[in-house]
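Have a look at the structure below, then the notes.
Missing here: one protein chain of the complex. Every other protein chain is in place.
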Amino acid sequence: MTTTEAPSALSFECETGNYHTFCPISCVAWLYQKIEDSFFLVIGTKTCGYFLQNAMGVMIFAEPRYAMAELEEGDISAQLNDYAELKRLCTQIKRDRNPSVIVWIGTCTTEIIKMDLEGLAPKLEAEIGIPIVVARANGLDYAFTQGEDTVLAAMAARCPEAATSEADQQERTNAIQRLLQFGKSPAAEQQPASSKHPPLILFGSVPDPVATQLTIELAKQGITVSGWLPAKRYTELPVIAEGSYAIGLNPFLSRTATTLMRRRKCKVIGAPFPIGPDGSRAWIEKICSVLEIEPQGLAEREAQVWDSIEDYRQLVEGKQVFFMGDNLWEISLARFLVRCGMRCPEIGIPYLDRRYLGAELAMLEATCQSMGVPLPRLVEKPDNYNQLQRIEALQPDLVITGMAHANPLEARGISTKWSVEFTFAQIHGFGNARAILELVTRPLRRNLALGTLGGSQWVSEAVTSR
Amino acid sequence: MTTTEAPSALSFECETGNYHTFCPISCVAWLYQKIEDSFFLVIGTKTCGYFLQNAMGVMIFAEPRYAMAELEEGDISAQLNDYAELKRLCTQIKRDRNPSVIVWIGTCTTEIIKMDLEGLAPKLEAEIGIPIVVARANGLDYAFTQGEDTVLAAMAARCPEAATSEADQQERTNAIQRLLQFGKSPAAEQQPASSKHPPLILFGSVPDPVATQLTIELAKQGITVSGWLPAKRYTELPVIAEGSYAIGLNPFLSRTATTLMRRRKCKVIGAPFPIGPDGSRAWIEKICSVLEIEPQGLAEREAQVWDSIEDYRQLVEGKQVFFMGDNLWEISLARFLVRCGMRCPEIGIPYLDRRYLGAELAMLEATCQSMGVPLPRLVEKPDNYNQLQRIEALQPDLVITGMAHANPLEARGISTKWSVEFTFAQIHGFGNARAILELVTRPLRRNLALGTLGGSQWVSEAVTSR
Amino acid sequence: MKLAYWMYAGPAHIGTLRISSSFRNVHAIMHAPLGDDYFNVMRSMLERERNFTPVTTSVVDRNVLARGSQEKVIDNILRKDTEERPDLIVLTPTCTSSILQEDLQNFVERAKESAQCDVLLADVNHYRVNELQAADRTLEQIVRFYLDRAQRQGTLPSQRTEQPSVNILGMTTLGFHNRHDTTELQRLMADLGITVNAVIPAGASVEELQHLPRAWFNLVPYREVGLLTAQYLQDTFDQPMVAIAPMGITATADCIRQIQQVLNQQGAAVDFEPFIDRQTRFASEAAWFSHSIDCQNLTGKRAVVFGDNTHAAAFTKILSREMGIHVVLAGTYCKHDADWFEAEVAGYCDRVLISDDHNAIADAIAELEPAAIFGTQMERHVGKRLNIPCGVIAAPVHIQNFPVGYRPFVGYEGANQIVDLVYNSFTLGMEDHLLEIFGGHDTKEVLTKTVSAGSDLDWKPDGLTELNRIPGFVRGKVKRNTEKYAREQGLTAITAEVLYAAKEALGA
Partner (left out) sequence: MKLAYWMYAGPAHIGTLRISSSFRNVHAIMHAPLGDDYFNVMRSMLERERNFTPVTTSVVDRNVLARGSQEKVIDNILRKDTEERPDLIVLTPTCTSSILQEDLQNFVERAKESAQCDVLLADVNHYRVNELQAADRTLEQIVRFYLDRAQRQGTLPSQRTEQPSVNILGMTTLGFHNRHDTTELQRLMADLGITVNAVIPAGASVEELQHLPRAWFNLVPYREVGLLTAQYLQDTFDQPMVAIAPMGITATADCIRQIQQVLNQQGAAVDFEPFIDRQTRFASEAAWFSHSIDCQNLTGKRAVVFGDNTHAAAFTKILSREMGIHVVLAGTYCKHDADWFEAEVAGYCDRVLISDDHNAIADAIAELEPAAIFGTQMERHVGKRLNIPCGVIAAPVHIQNFPVGYRPFVGYEGANQIVDLVYNSFTLGMEDHLLEIFGGHDTKEVLTKTVSAGSDLDWKPDGLTELNRIPGFVRGKVKRNTEKYAREQGLTAITAEVLYAAKEALGA
């Protein structure tokens, strides 16, 4: 089933969807840390809880700011009153943790039993006096990283349209200013720099150091970031005025983009994602172009970064990388790696919003053409079994895959890298291009170092057939 | 070879001296900690160094304030100049650590090669400007704990006869006062309590909490301690005026006692050591009697402590304890344990100064008579092989022994306690009587807990004969 | 609803999958939404399994919900039948899909019409049983399925093996140290001259199940998984079971003695006592180590034990009767089997706690302030917070429970490993403690303002000085005891004298 829809000549396929990935509720693991005054309540079953416990490993131990509202038989059979139950739990959370916001994460189970979270939240919010944001991060509708999308889309609706008071405005602006001081004199710091361009909102959860780095890069072009979604604190959610510009940082935020456009009347800038020196330059250039700013020194900056990663680039040059599909970062990474000299026969991807990812898809195609390599096959909702057959036939140098397949592939002599690491690592912007290649080359460097120790086949003949 | 010398009817024997104990240089391990501004330099061979490293276990790691001056072939064959070598090392110590005093610990080897430490020290002391105290803690002349005796005897000679200045006096007194404040008002604290009795010096290294506890007990009788040997800092060595009273805290300090009497013209009080409620009471009573103070409430205090250790006492009652001989604490411990209801067939002891230990020996004899148990056989310089034969015949309930014999005895069904633990534990005074019984009963409690697990014989028939 | 941060046992489908994936050539179809298949990750990552996990998710998404899942499930069963050629396919829903109220048994019947392999629906209630109970149940279900069929087909063996033999039941993938325990049990049986007839389910094929009745007895090392199967085999084939976990010197001897009894009742004439004596006193070093002088200082140390029934009960007894350690609290999260636990640890601990609420355990530990904990990963983290060492003795499994080096918990080598674990738990911290007891090596100004924080009593400078001389790992306790004493005595100021009087009065 190949579609040839615009704007590219890339081939798109859709398989059975029998692929391994993490549940979208995973997003609580990074969002509760990013939003320091939040509490995430995942309303689901023992299955959801056990997943969080195991997938998030050690993180759960030290009293995290997230928990399960574990549905028991009485909840499922509707013998218990949902409102009363949620009130009991949220009251306890308020008492023990007193967060600024409680985020309810709906799961497959709340969908199936049709629990009316959106209906219950406003009532309970009013009753206990803590904002409650509802996100349906369920596996029926969404894949792994899209959980963040559901939360940010819900939060976008909560951002103020204008600062409600002078003091409030000051607080929000200071929150941004605090991020960045550039050693200016205290007097200068007191003055929020009034920018010459319309407000620009960046959306997507990134680690704080990445936020700082991107802010610095944009500041070099005279661009001020008016707000981040999410902010470090729920109480510092940015003002989103009608007509503001917004640009996404992560490729899995199409719903948030739509919400910003439709409900908040923002102009969402479509650009490749700031992955690799090429993508970072394209991202900044696109922002400049929209804000009508003449970009300064970007070509030099890009060249300098390419120069600094040349050692790693040489390691990947001419090698073949296969994406099984996991976190929606596949296209941006493939585009950067092709630019590094790799070939990419297949990009599996859970889901593809061709509008939100349009600029990235175009850049991928252009990059392949410019590097003179074949266009990858794009496989939405892949079938892992079929992919493994293709991998066996192709024998790629590297497979970027979910955790379930890494060891079996390694045992068959195929180098792998966990896709999930790109979800957690700092990969955005010029400064982190090296970090991406560090990750990508690690299995290659490792297998070089180990040489022929024990050969490359770790399964006995009887089972290699699989 | 039995002597019947006064003042007791105890039997004294002397064996071959083929017994296991630690080297007297061990004392550096606790003295360097006690005297906070000191540095101990052990002048000896690799054998000495390896002993310290192994016997003192972990303590050596974190840059202790002691080190080896390891004698190499050139030192032994006198190709190198002792003065120049020691100067080089002490200069380095001064530079790296800047201690208030360097204590040279002479060893067997410095004795054998007749290194003139006493001759070299004053010259080097003058040249590098740090006091150097020389102690011959060698295994040719001394046993384990007597190392402390050699150091304290040497330090006794360094104590000032009178405070050299008002300020100095103030400092020394404050050092004592700092130990004890009893929640008095700051004004009161400024006034050194002028005692109504002649100065009293306590000698013997005890852990700081023990010093505090003993000071409190004596203060209850209106007795002020004028000084401690050793003090917490070398710069705070006590003033020892002629005619002062002095009393020892440890049974291995006969040389220090002699030095205080002969060289410093002190009156050394002979008393049992403050071990157990009985010994603690006797010790305080003796001090009171010498200082002509009517003791207050000692009988009640003793009774109260007996009461509080009754649970442990019942565990040892009627049981037999055998001392192989190690640290010279044997007699005081035996006396207390007999008072607790134990029988003690043999007390091995490395060395016996019948004058310094006179009061303790008399109390041991009296205690045995009052408890109606046979007097122990006192064996100086024991022969471990012979003792093991006697132990096999006697099958005592507990053997207090050096570390080398503990496991083999346990493997033969004999409970043991390391004698060395009594060297390091806090055992002095009323407050620590329980700690002694805690140690003594531990193997008994353990073997009760383990019941019949595996039986009591852990050596195969072929080797049990030994 | 239950507010939960952590769970000790996983959901039921994990138990079912642990059983099906343990067998050779058995595939599972999990009927569940995207992302519920993290069992595959756990198996692949924790066990470093070289083969792909034989579990395929038949994904339930919005479309499937709308159209019904029957077609998709049956398609997936038949597809795997063709692709993997398994002997058996086990179908299981998860908590989520089980509430769809579909007739999965009917899906199975439909699939069986076309499939080459056997197809079974795992028969567990996903809201009433946990991972362990589901594993126990699924194993019994599969065993019963094949034995019933063999009986119908007349292929059941008619008699026991000639020489004494055993089935070892309940060894599974992702089990706590199960792999090394299996090896150790096989070695132990070899030492006793007992043939291992079968180990199930780990590594067994379903074909082998019909031979189970040939063994003289069934050994169930962990009561969490295998007991139902052993009970079924006992009821149906009069095959005796030995269900004593051979963990620790004493229990291993007890287990061997019960095996001896079971064998001799069937006409053997074995005497394992000399073997037990030799192992206990000489071959294994665990018992001697406990008696040796190293362990003397463990006497009367206070410990808390928490885990699954098998490991928590075994450790409570090992600590108490084999190492002289005082177990102040023993607990289990196996609420469904609490009576057994209480009976088992009676007399070996001060207090019993049956709960699967990790806060209850954490609170008990904080209150009891033991010298060491033996628990799960959760207790290890509680210990970290409280600065109490913790040895991990039970599931939930963690990467550290799949060491490359040999680390069994059962049998005589297991006993050796256990005494190391216990000893090191107490002493790993000891080195730091020693350094602290001896006051470090250079004088530090210890100005602990915090030490008196939150106290209503007036700590005088000399009292504080003495308090700071107490090693850090007991300082908190001494402080509390002293303040308690001061309040009882009606004192408001705490001097050195008060501190020592309190110490004497409280006998510690």
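By written order: A, B and C. Residues from 1 in each chain.
Criterion: contacts are C-beta pairs under 8 Å (C-beta built on N, C-alpha and C of every residue); 3 or more make two chains touch, one makes a residue touch a chain.
The structure presented is a predicted model; accordingly, all values stated were derived computationally and were not measured.
Undergrad: I'd like the shown chains that the missing chain touches, ordered by label.
TA: A, B, C
Undergrad: In the whole complex, not just what's shown, which of B:P24, B:P99 or B:G248 touches the removed chain?
TA: B:P24
Undergrad: Which of these, B:G49, B:G106, B:P345 or B:G431, touches the one chain of the complex that we don't see?
TA: Checking the options B:G49, B:G106, B:P345 or B:G431, the one contacting the hidden chain is B:G49.
Undergrad: Which is it among C:M1, C:M45, C:L78 or C:I276 that touches the chain not included here?
TA: In the full complex, the listed residue that touches the missing chain is C:M45.
Undergrad: On chain B, what residues meet the omitted chain?
TA: Those residues of chain B that touch the unshown chain are 17-18, 20-26, 43-51, 53-55, 58, 60-64, 67-73, 75-76, 80, 85-86, 88-89, 92-93, 107-109, 112-113, 138-141, 143-144, 385, 388, 402-408, 411, 458-459, 463, 466.
Undergrad: What does the interface between chain C and the hidden chain look like in terms of residue numbers?
TA: Residues of chain C in touch with the missing chain: 45, 48, 50, 285-286, 288-289, 292-294, 399-400, 403-407, 413, 416-417, 419-420, 423-424.
Undergrad: Pick out the residues on chain A that sit against the missing chain.
TA: Within chain A, the residues touching the omitted chain are 33, 36, 57-59, 62-65, 179-183, 208-209, 212-213, 216, 305, 308, 403, 406-407, 410-411, 416-418, 430-431, 434, 442-443, 445-447, 449-451, 453-455, 457-458, 460.
We adopt the following convention: only the chains that are shown with their structure count from here on.
Undergrad: Please classify the inter-chain touch graph. Allowed labels: line, ring, star, complete, other.
TA: It is a line, because the chains touch in a row without closing up.
Undergrad: Between chain B and chain C, what is the separation of their C-alpha centroids in Å?
TA: 49
Undergrad: Averaging over Cα atoms per chain, report the distance between chain A and chain C in Å.
TA: 37
Undergrad: Considering chain B alone, which of its residues make contact with at least two other chains?
TA: There are none in chain B.
Undergrad: For chain C, give me the residues that contact two or more of the other chains.
TA: If we look for residues of chain C contacting two or more partner chains, we find none.
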